[in-house]
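Input: a single structure, listed below in structure tokens.
Missing here: one protein chain of the complex. Every other protein chain is in place.
Chain IDs A and B follow the sequence of writing; residue 1 opens each chain.
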Amino acid sequence: MNAAAAPVLIPLLTGLLCVALPSRRLRWGVSVTGGTACVVASVWLVALARAHTVVILRFGNWPAPFGIVFAADLLGALMSAIGSWVALCTLLALLAQPHPRLDGFFHGGWHLMLAGMNGAFLTGDLFNLYVFFEVLLVASYFLLTLGSTRRQAREAFTYVASNLVASTLFLVGVALLYAAVGSVNMADLSVRMPDASPGLVRPAVFLLAVAFGVKAAIFPLYAWLPHAYVLPPGPVAAYFGGMLTKVGVYALYRLFTTLNPLRGPEPTLVTVAVLTMVFGVLGALAQEEVRRILSFHIISQIGYMVFGLALGTPQAWAAGLFYVLHHIGVKTALLLVSAAVEASYGTGALRALSGLAHAHPFLGLSFAIPALSLAGIPPLSGFWAKVFVVEAGLRAGEAFAVGASLAVSLLTLLSMSKIFTGAFWGPSPEREAIPALHYLAIAGVGVLTLVWGLGGGWLWDLTATAAERLADPGVYAQTVLGGR
Amino acid sequence: MNSLVLRTVARVVAPVVVLYGVRLLLVGHNSPGGGFVGGLVTALAVVLGWLAFGPPPRARRWERGVALGVGISAVTGLAAVLLGRPFLTHAVLYAGPVKLPTSLFFDVGVFLVVVSATLAAVRTLWEAGS
Partner (left out) sequence: MNLVLAALVGLLFAAGTWLLLGQRILRQVIGLGLIAHGANLTVLLAGGLVGRHAPLLGNPEPRADPLPQALILTAIVIGFGITAFLLALGYRMHALEEDEG
């Protein structure tokens, strides 16, 4: 079914059209229309994946595992839907406060990154996952270096180099799996890996986990992340902060469910998850700039998602998946608020800001809601996400890790209140305007946490279904490899 | 780079290499070759010409070939979608006695992308260097 490729093809063609179009106004229109179309296509794909388990597109009508397939299961389709939504909202924020270098190539890069992301979520082939990772990263390198100050170029170099090394390890991992199993199709791999020689499979799984770990920014592989998120224009950072690490998290989920399924808690991963939570939040406490604080919180929150994965039960996977979706919305909203502040007031340093809540009550509200949600205050989605993860952790008997996660959420609340007291309370500043379109963009992602918090039962049902299907990779494999 | 030898050689070699690149493109369906290598070879020939005579003053407008090329490739892929087949399904057409696989059109798109993108990269570095 061709629907599986629509979330990749639409942004790809939109991006190209944007590069080719001469007029600014026209680019604007095409870019937003393409972004909206991609959201529609990916939401439709979620509905299809829910009904049919796996939506399969065999490119060129070649049967799997010989040809290239896209296999959109519920996990991939959900990720692609939220990714498209985030791309659209951050694009609106970018258009609200145009950057001087916002030309056709910039739109092109934006949509190319979306195409790479969706491709990574939807492909059913490990080597294509590598290719789409690279597409995504090349686009992100481009967006990152926009503006071209010296500091930006240097920080971008660090980011590119560390991601390039990670990609190389990924490639070596794929090679080892190919040597052991003789296939790169994920469904085929999941069937044949248990019988393959563990001497090749285990290092391969380890290499893949390290490579995905770098992209997901887990402990101790997160050093590149603050470099990437602090320098680009605000909406770009929001786009990155929402999605870039989650592609790595998605790949980890794919690795430890479909390819090499965990059966019960995996102590190493649990430890890594807890350390990621703790070090991320400690790093955040030491920062004095809104965007830096938020960037370190990404690392900390990745820990919860990996914790859900590491517990190795369908219930914990559902919790982790819920956490991923909740966090994407919340984090993008927070970074978009910080982008609005930086664009209008020229700084994100806590020392230089004060009284924003007084000058912009709605901005204060749209920071407070996601911030409280991030810390896990009811009735927002963050509360439910934490409840699900904690419950799964207690059932698996990981009391210590659960305790650590609760302590970390207290520290999260602490550093959120630090931003709030620093930037939003106090004497009111001279008021600068914030464009309505930027508010719309913030509301677009921020409203998710309210909706999912107050009536998120349907989302939980979706993630639970996705996790149950992940727990049974046989069905996935059979659907991909079986007849048409 | 103002060298009589280079100019004389380029005048003979570049057209031959372009022809070879196009040949690689055309035989790619059955033999080693295809749009990618064909495009690279062709781009190399053009770069040779630039080295000898300097890039033409309006080299930039040819870079829209990237969009054109992807457009052509995408259309050949999407044609299959319109006929209700999976994306990128190809067929072999016959124009009289000539076998004309639709994947050739796809390859032409690739060829255009590779030539335009390579030349764009070379031109950018060229301008940065001078």
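FYI, a residue touches a chain if its C-beta (ideal position, glycine included) is under 8 Å from a C-beta of that chain, and two chains touch if they have at least 3 such contacts.
Everything numeric here is computed off the predicted structure, so don't read it as measured data.
Trainee: Out of B:V16, B:V75, B:A91 or B:A121, which touches the unshown chain?
Mentor: B:A121
Trainee: Decide which residue listed in A:A20, A:V40, A:V165 or A:A368 touches the omitted chain of the complex.
Mentor: Among A:A20, A:V40, A:V165 or A:A368, only A:V165 touches the chain that is not shown.
Trainee: May I ask which residue of A:W85, A:F121 or A:Y141 touches the chain that does not appear here?
Mentor: A:Y141
Trainee: Kindly note down the residues of chain A that lie in touch with the hidden chain.
Mentor: 127, 130-131, 134, 138, 141, 145, 148-150, 153-154, 156-157, 160-161, 164-165, 168-169, 171-172, 174-176, 178-179, 182, 184
Trainee: Taking the full complex into account, what residues of chain B touch the chain not shown?
Mentor: Counting only chain B, the missing chain is touched by 36, 121, 124-125, 128.
As a working rule, only the chains that are shown with their structure count from here on.
Trainee: Distance-wise, how many Å sit between the C-alpha centres of chain A and chain B, to the nearest whole number?
Mentor: The separation of the two C-alpha centroids amounts to 37 Å.
Trainee: If we count contacts the way the header does, which residues on chain A are in touch with chain B in the complex?
Mentor: Where chain A meets chain B, its residues are 2, 5, 9, 12-13, 16-17, 19-20, 57-61.
Trainee: State the interface residues of chain B toward chain A in the complex, per the touch definition above.
Mentor: 64, 66-67, 70-71, 74, 78, 81, 85-90
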